[in-house]
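Could you have a look at this structure, given as C-alpha cells, before my questions?
The complex appears here without one of its protein chains, the remainder shown in place.
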Amino acid sequence: MSRYSVFSLVRNAFSYHQNWQRAWRSPDPKREYDVVIVGGGGHGLATAYYLATECGITNVAVIEKGWLGGGNTGRNTTIVRSNYLWDESAALYGHAMQLWQGLSQALNYNVMYSPRGLLHLAHSVHDMQEIQRRGNAIYLNGIDSEFLSPEQVREMVPFMSMEGRYPVLGALLQKRGGTARHDAVAWGYARAADAAGVDIIQNCEVTGFDIQDGTVTGVQTSRGRIGAKTVGVVTAGHSSVMAEMAGFRMPLESFPLQALVSEPVKPVVDCVIMSNGVHAYISQSDKGELVIGASSDAYNSYTQRGSYDIIEDTLQAICEMYPLFTRMRMLRQWGGIVDVTVDRSPIISKTPVRNLYFNCGWGTGGFKCTPGSGHVFAHSLANGDMHAIAAPFSMDRFNSGALVDEGAASAVAH
Amino acid sequence: MFLISCPWCGERDQTEFHCHGEAHIARPENSLEMDDAAWGDYVFFRKNVKGVHLERWTHDHGCGRWFNAARNTATDEFLAFYKPGEAPPADLERVS
Amino acid sequence: MTQDNRLPAGGLIDRSRTLSFEFDGKTYTGHPGDTLASALMANGVTLLGRSFKYHRPRGLLAAGSEEPNALIQLERGAHTEPNTRATAIELYDGLNACSQNRWPSLKYDIGVVNSWLSRFFPAGFYYKTFMWPERLWMTYEHVIRRAAGLGVSPRLPDPDRYEHRHDQPELLVVGAGPAGLAAALSGARAGKRVVLVDENPQLGGSLLGSRDTIDGQSALDWVAGVRAELAEHPCVRVLTRTTLTGYFDYNYLIATEHVTAHLGPQASDDLPRQRLWKFRAKSVVLATGAIERPLVFADNDRPGILLASAVRTYQHRFGVLPGRRLVVFTNNDSAYSTAIDAASAGVAVTLVDCRDTAGDAAERGADAAGVTRMMGSAITGVSYRNGLQSVDVMALSADGTRVDGPVQKVPCDSACSSGGWNPAVHLHSQAKGKLRWLEDTHTYAPAACASTMPHSSVGACDGEFSLDQALNAGWAAGGATGPAPSAERVASIGALRPLWVVPCDHPVGEGPKKHFHEFQNDATAADLWLAQREGFESIEHTKRYTTTGMATDQGKTSNVNAIGILASSRGITVPEVGVTTFRPPYTPLTFGAIVGQNRRHLFHMVRKTPIHDWQADHGAVFEDVGDWKRARYYPKPGEDMDAAVRRECQAVREGVGLFDASTLGKIDLQGEDVAWLLDMLYTNAWGGLAVGKCRYGLMLNEHGMVFDDGVTTRVAENHYHMTTTTGGAARVLGWIEEWLQTEWPDKRVHATSVTEQWAVMALNGPRARAVLEALTEDDVSNDALPFMGFKEIQLAGVPARVFRISFTGEQAFEVNVPARYGRFVWEQMVAAGAAHDMVIYGTETMHVLRAEKGFIIVGQDSDGTMTPSDLDMDWIVSKKKADFLGKRSLTRSDTSRDGRKQLVGLLSEDPSLVLPEGAHVVSELRAAPPMPMIGHVTSSYFSPNVDGGRSIALAVIQGGFKRKGDWVDLPLIDGRRVRAKVVDPVFVDAAGERVKS
Partner (left out) sequence: MNTFPTPVARTPLADLPLLLGALSLEERPLSGKVSLRGNAGDSAFVEALSARFSGALPTQVGQRVESGQASLWCLGPDEWRLQCELDAVEDTLAQLRDAFGQCHASAVDVSDYYTELALSGQATRDVLAKLTPLDVSAEGFPAGSQAATRMAKCSVLLHMVRDDQAVLCVRWSHAEYLWDYLCEAAREYNH
C-alpha cells in the first residue's frame, strides 16, 4: 500500500494524479478462506481488518453483494458517541471510542473523526431524570459526560430556541462525541484490510450456506461456492434473510430509517444536537449540509425508502428546535434498512450452526461502534470464543431475559 | 406513503394507521410447560421476511379496528387486506 | 445601469413597468416577467458567484431550475434565503440579492487560491491528508468548514407562514409544456378531476422559449386558448409556480406552490409564503420535459457560457441575449434554432458543430440566417478576462479523441453549448420506474413503472423530442376522444454525435485547462478518471468520491455526462455504468413548506384539563407530562418550588389538600368476561372483587416487565372502571384492544376510553372527608364509603363517582364528575375547603407524598426492566392463577435470578442533602471512575414529614432487600462523595392506618 500524505499528494500532482494506485484490489474469489465475512459494510470491513492485522488471520474474504459501504454505512447520519446507560454498552461503545482516536493514522486514511461535542437535550422533568441517570452512569464508567444548564446550552448552541413548546431544561454533553465521515470509514478499512491481504469481493451475493453436521463449511454465492472454516455474517438489515438461509430465526425486525440533508451553508451548528423530547437530531457536515435524522418507520421493509410523513415529523421537530431553519431547504432524503432488536442493543453471537457467527442488530445506531464491533468480532472469530466485551450481546439473552435494554430507559439510540 | 384499505372503512391514508408487525403469532396456551428458548422465540423472534409479510395494522384515526395485511416487503406492494380471524388469501406466493 | 443586453422587442415581459433591484450593493432595473437571472443578463452582469471548491468565477448556465452556478443569497435579515437559483427568482421591485461563497468580494475572492492550487486538490484529496499531527485535525477541520458551505443560513426567526393542503385528483399532470397541456385539456374534456402543476409562473413550458405553431396558430395563442378552456372546467385546478417535488408510494406526490414567495418580503400576512400540496392521485401523467446537457470542453465553466436552449429561452421569454457575438457549440441539431434565432436578432453567431454535417433543414436555416458554421470542429479553449473574450476552435479527429490543425480564435462575448438532451426522468425514477437507454438520441428515457406507483410519461420527458409527438402523447394520456392538437413534425435533434469529453490541445486533465462536467461541486472529467483509477468503480462510489451529482442541483445537467464519460473511458456501454438513485426532492424544498402549519403552538398539541384555567389563574407552575400540562406546584408570593412543595406536603398530611388528577387514564370495561380479562392483564387475582370495591393492579408486558399500574373498580356486576397512569392511557387501551380483537375475540368485553369524560379531583388528608361532607348530603362516612370503596353521590348538585383510593397514604377521595362540571365542582371544593385551610397542590407534592409511602411511579422508579419482585411487590403476583400476560417471562433464568436490582429506600447521611435523582450507588468507592455501579436513585425529595423534615429517596440496588441497614456510597458527577443508608422504602405510617381513617 502506498502511503497517503501531503507529500504523496504533491508528488502525484506533478504527474497529474495518473499514478495513484487502486485503494483496494478486485480479486477473483479463492476456493477457500479461513474466514469469510459476509457483508462489506463498515462492520464487516473492520472485522476483516482486525483479523488480518491483529489476529494473524490474513486468508480472509469480505463478500459484498453490491458496492462497499452501500448499506447503512453509506447512509447514516454519522453520529459517534459512547454515552450509553448500561455497563455492557458502555464497555462496547467505549471500546469503539478509544479506537476512533488515532483511527485515521492507523488506517492511513482520513476518516475525519470529529469530536466536536454531542448534546442530549432535556425538555421535561422526566427527560432530566433520564439524562441524570445516564450521565452519572457514564461518568462512573469512566467516560466523559457533563450536565449543562440552560445557560450553558445557550452559549454552546447560539441559534437554538430554548423556549418553544418544549423548553430546554438542561442537557447532557459528551465532549468526545461527534461525527466521522461515513464513506471514509468503509473505504479506509477496505484499503487497509486489502493491504493486509484480505480479498474484498464486491458484486457477489451470498445466496446460501453449506452446512454439514451442524457446522458451516462455506457459502454459496452468485459467483459460485466459496469454502470457509469460519463465517461471520455482518449484513445489518438483511440479517434475518441470512439467518433463514442458515435455518434459524433472529430476534430482529428490519425497518426503514430515513435521513436528509439540507443545502450546504456556512457553519451554523457546531456540535451534534439530539433531542428525545421533540425527537430528532441534527449536525452539520464539513461540507456544510445540515444532516438530520429521527426515528424509524414502524413497518418492516427492505425498500430503503420509508414514508414521507416521517420526514415531515422530523423537520417539524428540527424547526421547533431551530425556528430560523424554516427558510433552509432540504436537498436530499433517503432511507436505509435497520435491523432492530427489542432491547436496542446489538447481537454479537454464536449461532445454532457451529463456526457461523452473526454480528447484527445495530439498528439505528451502529456506525459509531464500527471500530469496536469489528475489533471484538474479529477476536471472537479468531478464538472461536466470544470476546469478553461481546459476550453479553449473545442472542441467548432473548431466552434468558438478560437483555441490555437501552430502549427501556431512554428513547432514541443513534 | 401507503394507501391502505381498512376492511371496514375502505382506502385511507397511511397516516391514519399504525403497523404492529408480524401477524398470526398465536399466544401459547401452555406457556408454563415451555422452556426458555421456546418462550423466547414467541416473545422476541420474528420471521422478518423479505417477501410476502403477513402483518397487523390498526386503523387508529378511523374505526380503531385491528386487521391484517399481506405486503411484499421487498417492494412495499400490498397484496391483500383481511380481517382478524380470517386466513390469509391462498395465492399470495405468486409474487415475491 | 441601462439594460444593454435587452433586445428592443420581444419577450413575455411587461416593458411598460420598470422594477429596480440590487445585486451586491449595486442597483439595476428590469421588468415584470423577468427572473433575477434574465434581469442581470439584461444589465450585462455575467459574474454571479463562486464555485464550491475552487472558487472559480461563475455565471449563468441555464434558464430554469436546473441551474447549478448562479446561486444567490436572496434578501437579508429574517427574510434571507441562501443558495437560491437566480433563474428561479421572479423579479420584484426592491429585490435584494448578494453573491455567495466569496470574500471579500465576488470579483476579488481570496478563495480563488484554491483554484491556483487546484492541482493539489483532486477528488477525494482530503481523505489522503490532514492526518498529521493527529491533534491538529480539529483545526484543519475548522478551516475546511469555514471554506465550505455556500450561502449563509438565516439567523433570525422566519416571519412567514407555510401551509399544507391535500388533494385527490383523478388525473395529476406534471408540467405544462405542450405535452402536459394536451394531457390536462384532454382529461378535462373527459370530465376528470384534473390538477395541472408547473413550476413556472406561466403555462407553456418550452413553448415560451420557442416560435412554434400549434393547430395553425402561434404556440402562445394556443396556450392562451388552453388556459382559458381549463379555467372553465370546475373540476380542473391549475397551479403555476408549483414544483412537483416528491413522488412516493401509491401515487402520493408532494408539490410546493409559491403563493407569495415570489413577491418578496412585503407579501401578505394572511397568505402563506409557500403551500405544500399533498396529492393522492388516481393517475399521474409526467410531462416534465427534458433538460439540455452541456458539452464538456476546456474551461467550459467560464461566465458567459450557457446552455444553447437557455440562450433561446432568454431571447424569446425575456427579450434578452447574453451578448452581441455568440458562439454556439453543439453535437446535435437542436442548438441550430438558438443560432438562427439569435442571428435573426442581429447577433453575430458562429456555430461550431463537432459533426461534419447537420440535418438539412438545420443547415439551410443557419445559412439563411447568416450564421457562420465551423463543421467537424470543437472548442478547445476559452479566453476569459472580466468576461469572455474569444474561444479557440480546432478540427476534431474522426474518432473524436483528438483535435488537430491550426487554432482559430473566434472572438465572442458569449457562448453556449448543447451536448444533447436528458429527459427529466427524476419523478419517474423517484417512483422506482426503470430506465431504458436510447441509442439514437443518447439519453435515458422512462421504461416500466413500479406497480405501486403507476403513471405515464409523455413528451420530451419520455424521450420524444418533437412537438407533434408531445401533443399526441399528452392528449392520449388525458383520456379524451377526438383529435389531438397538432403541430408540424420537425426533426429536432437530428443525428447526435456523442462526444462525452471534448479534447483540447493538451491531454485532458494534464494541463491548465479544466473540463467540468459538474459545475457547482467543481467535478471534472479528470476527477472521474481518478476515481476509476483508484478503484471507485461503481457509479455510486464515483459519485461519493468525486461528489458529482451531490450539489444542490443534484446533477440535473451533469449526471448523464458523468456516466457517458465513464462509459467511454472504460470502453463499456452507458447502461453498463448504471445510474445513481434519484431521490426527492426534485428541487430543494424549504423546511418551512415541509413543516407547514405545524409550528409553534400547532407543533404538538397541548392538552389541558377542565380545571386548567383555574389553576393558571391561581399561579400554578405547570410541567409537561406527555402532551398534558399539569400543575406542578402553586407558589405563594416569594416562594420557590422547594418552599411551596414543603408547605403543600405538610398541609396535606396535617389537614387536607386538593389535587387535579384528571389526566389519569380511564377505561370503562363492560361484559361478562371482564374479570377474566383483568386476571390476564394484571398480575393479581380479580375473582373476589365485590361490586363497589376498588383494587390496585400491576400490568406486565409479555417480557414480564412492569409497564403500567392503576386501580380498577367494580361499579356494577359486569361493569368496571379502570384507571391507568397519565402517560399509559393510550398504551393500555391499545393493549386491551389488541388482545380482545386479535387473540380473544370470543371474550365478552367492551372497552371504552372515558379519560376525558371525567374531571378528577383528589381530596387527600385527615380532613378530606370534612370537605367532602360540606358538599354532599350523601353518606360518605368510613362505614358507608370505606377505604377501597366506591360510591355514586350527588356532590354540589352534580352526579359524582367517588373512589376511596389514595396515592398519599392519607384518608383520600378521588372524585369524578362529568368534565363539564369539573371547574364548577373544583371551585365548590375550594370554597368548602377554605374552612379547613385546604391547600391546592401539584404533581411535585403528589410525588413527595407518594414517595414517603414508598409508592412507585411506573416509568420513574421502574424503567421497563423491572419485574414486580424487583419492586418488592411479590405480594401482588398471584401464585394461583394459571396464566397472565408476562407470567412465563418471570421464571426465565435471568429474570428469576438472585441479586437483581431491587427497590429500597435510601436515607442520606446528611439529612439536609437531597440525593440527586439518577445518582448511582457503587459497590466500591474509588478515587476516580471507573467504579462498579450497583444501582441508582430513582426518586428523591425533601420530606417535611419524615423525622421533622429530612431528605428521603427511593433507589433500585442489586440485592437491595438484603442490604437494608447497610451504608452505601454515591459518588456524584460534580466530585462530591455521598453516603446513604439502605432502608425500607416506606417512610410514613408503615402500618397503613391513616388511609383507613
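The letters A, B and C name the chains in turn, as written, and every chain counts its residues from 1.
Note that contacts are C-beta pairs under 8 Å (C-beta built on N, C-alpha and C of every residue); 3 or more make two chains touch, one makes a residue touch a chain.
These figures come from a predicted structure and were not determined experimentally.
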Subject >> Touch partners, limited to displayed chains, of the chain removed from view >> reply: B, C
Original post:
For the chain left off this view, which of C:D668, C:E702, C:D883 or C:D969 is in contact with it?
Top reply: C:D668
Subject >> Among C:N598, C:T712 or C:T843, the residue in touch with the chain that has been omitted >> reply: C:N598
**OP:** Taking the full complex into account, find the residue in C:G797, C:G899 or C:G992 that is in contact with the omitted chain.
**Re:** C:G797
Original post:
What residue numbers in chain C mark contact with the hidden partner chain?
Top reply: 161, 163-168, 193, 235, 268-272, 278, 280, 597-598, 601-602, 604-610, 613, 627-628, 668, 670-672, 748, 750, 752-758, 774-775, 777, 796-798, 818-825, 828
Original post:
Which parts of chain B are in contact with the chain that was left out?
Top reply: 8-9, 12-13, 15-16, 60-65
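Please note the rule applied: only the chains that are shown with their structure count from here on.
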**OP:** Scan chain C for residues touching two or more other chains and write them down.
**Re:** 248-249, 252, 703, 889, 892-893
Subject >> chain B residues counted as touching two or more neighbouring chains >> reply: 1-2, 36, 39-40, 43, 75-76
Subject >> Contacting residues of chain A [partner chain B, same complex] >> reply: 238, 240-241, 244, 249-254, 298-303, 305, 307-309, 342, 398-401
Subject >> Touching residues (chain side chain A, partner chain C) in the complex >> reply: 4-6, 8-10, 13, 16-18, 20-26, 66-68, 70, 74, 87, 101-102, 104-105, 108-110, 112-116, 123-126, 129-137, 139-142, 145-147, 159, 164-166, 181, 183-184, 187-188, 202, 262-268, 284, 286-288, 305, 307-308, 311-312, 315-316, 318-320, 323-334, 342, 397, 399-403, 405, 407-409
Original post:
Can you name the residues of chain B that touch chain A in the complex?
Top reply: 1-2, 14-15, 18-19, 21-22, 36-37, 39-41, 43-50, 53, 55, 71, 73-76
